[in-house]
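See below for the structure under consideration.
Here the complex is missing a single protein chain, while all its other protein chains stay put.
Take a look at subunit A:
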Amino acid sequence: MGDRAIQTADMPKEWRTRKVRTRALNKRLSYVRRHWMLLAMVVPGMLYLFINNYLPMFGIVIAFKDINFAKGIWQSDWIGFDNFAYLFQTQDAWVITRNTILYNGAFIILGTVIAIFVAILLNEVKNRFFSRLYQSIILLPYLISMVIVAYLVLALLNEENGYMNRYVLPLLGLDPVSWYSDAGKWPYILTLVHLWKTVGYSCIVYLAAIVGINQEYYESAMLDGASKWRQIRSITIPLITPTITIMTLLAIGRIFSSDFGLFYQVPLNSGALQPTTDVIDTYVYRGLMTFGDFGMSSAAGLYQSVVGFALVLFTNALVRRKNRDLALF
């Protein structure tokens, strides 16, 4: 290394930079040669990402245009932020923003806690058959369409023939409840439905992380006489913290978007429930359904993405300050 440096120092300046460049290139080439198989495996994913996520991004301009197909997207008139106005002009703007954030916040916190809890329980089931069986059963609701979920909920909550009003409430000596016009109960109902539906899916990721933990940690802990609870607290949770952080950061990126099916189908689009079930997505859908305006719906989408992006940057910075290794980037 030493004499090479001397050699390059003797060369004219141009040569020197060229030499350095070729060396860097060679280094890169040899990297490619060595890892070409791995790199090739990345290509389809990159292509997919490019075609699916980056190409359509030019559509962002639609949010600032008055779309006219006779003129084409590029030639349509620019109208600045007019398409965004409807999102902010009434006091509904506050209600839908509050609902969206509170619901998603609750979903992130409760969803994570319960998913980890379930993942730990599943990990403790040593019989392989039952472990698989439980996993499948918990995952099942995730695979059911929201429309069907809405009817399952209706079967429970139907005013006259629902299971709750017909059997459960009389059994407890309570009066029937008019579920679909009592807005106050829906934050609980929707949270329950969401958890029931998604926990099976999110616990897979945590389960994978837990399974990956080296058994030796547990063995030595047991030798030291650590209880199960202690093992969970001091081994499992710290070791899956990176996974928790990443999953949470990703979820925060979507905090301004909501599960449309859950908020639109499950309350059966009942107007009386709107104060507690209306979120940004349902508001936009209802408002624009009649005239299907591309500009205004793109504006809503862009608004959600920008806020989501900002929140991810912000949370990531927070995480980074605490522990550099845990941050996404």
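Observations on the model:
Following the convention adopted for this analysis, a residue touches a chain if its C-beta (ideal position, glycine included) is under 8 Å from a C-beta of that chain, and two chains touch if they have at least 3 such contacts; residues count from 1.
We take it that contacts and distances are computed from a predicted model.
UniProt lists the omitted chain of the complex under the protein name "Putative aldouronate transport system substrate-binding protein" (options: "Cytochrome bc1 complex cytochrome c subunit", "Putative aldouronate transport system substrate-binding protein", "YCII-related domain-containing protein" or "Sulfite reductase 1"). Contact with the chain that does not appear here is found for just one residue of A:30, A:90, A:136 or A:227, A:90. Summarising the interface, subunit A meets the missing chain with residues 66-71, 82, 85-86, 89-92, 151, 154, 158-160, 178, 180-181, 201, 204-205, 208-209, 217, 238-239, 242-243, 246-247, 250, 268-272, 274-275, 278, 283-284, 286-294, 296, 325-326, 328.
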